[in-house]
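Only one protein chain is missing; all other protein chains are in place.
Here is chain A:
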Amino acid sequence: MSFRASHLLGIEHLHPTEITTLLDLADQYAEHNRIGRAHRDVLEGLTQINMFFENSTRTQASFEIAGKRLGADVMNMAMQASSIKKGETLIDTALTLNAMRPDLLVVRHPNSGAVNLLAEKVNCAVLNAGDGRHEHPTQALLDALTIRRAKGRLHRLSIAICGDVAHSRVARSNIMLLGKMENRVRLVGPPTLLPSGVEEFGVEVFHDMREGLRDVDVVMMLRLQKERMDGGFIPSEREYFHRYGLDAEKLSYAKDDAIVMHPGPMNRGVEIDGTIADDINRSVIQEQVEMGVAVRMAAMDLLARNLRAARGAKAAGIGTGVMV
């Protein structure tokens, strides 16, 4: 099997063949989801806990549906409201949960690296659902699947990632994934919203939106957080939309068949014009959401196989060196 990881913490440590394996499986799940074929035996008897230390509606729902379609017992824990408020440390929370013997742990946390820390302390497969500004691997994988289905390939494409790259874990995971698959990645945005040292990532940097979009195959927009809009990083919402918001005029610089993507939730009229977002000929934003479920099913399926194999090996007394 060419997917060997025991956790899905980020794109950084995935090999291109692992990415392809996961996307191939996700593609099958996407088709089966459309015709309503369930696979309740895949995660049967396994417990999936969704721990979200940060608000999320769509990602949490997507992981929950993915787990349920594969037959897992899914539990959601809203961590903002829970023990964190009582002063429990992340590691204690992890150890407490670990004692309940879950099999799959889906974690979102506001601090970069927090999911890695947690993964060191538990005996189950951990999926990173977003940690600080670090990584959001399932988002990058669902974006990749969406691109592959729309463009027929996932290599030698020109892809512009536009907007608040500095604060975006989605952008980091996408830069790594698209780079590993040998695409040309451009970052487009005001310099205050691009991270330091980014030119060393093998990307091209543009501060002019029209130049940045010229002849690209894919336009990937990022969400601009409300709290960044007033004076700190950019002068105002309206100036940002004028210079960096995606509208029909700016999109005309991209290839005629370029697709428009957005991880959601969108700020219409801030980073993207409503008519572009709704243009069924250009926008694949709804497809991204659909692929999200398929990618998460594939990720949990592959991790569960590795988990079961490692546990089986342990039960049989075979040292595998793989986490159990």
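Definition applied: a contact is a pair of C-beta atoms (placed from the backbone, for glycine too) under 8 Å apart; a residue touches a chain by one contact, two chains touch by 3 or more; residues count from 1.
Just so it is clear, contacts and distances are computed from a predicted model.
Of "Carbon monoxide dehydrogenase subunit G", "Manganese/zinc/iron transport system permease protein", "1,2-phenylacetyl-CoA epoxidase subunit A" or "Dihydroorotase", only "Dihydroorotase" is the UniProt protein name of the chain excluded from the display.
Listed residues A:Glu135, A:Asp217 or A:Glu271: the one in touch with the omitted chain is A:Glu135. Between the chain not shown and the residues A:Leu90, A:Val185 or A:Ala298, the one that touches is A:Leu90. In the complete complex, the hidden chain is touched by one of A:Ala61, A:Met75 or A:Leu117, namely A:Leu117.
Although one chain is hidden here, its contacts on chain A can still be listed: residues 12, 89-91, 109, 111-114, 116-117, 131-135, 169, 172, 195-198, 200-201.
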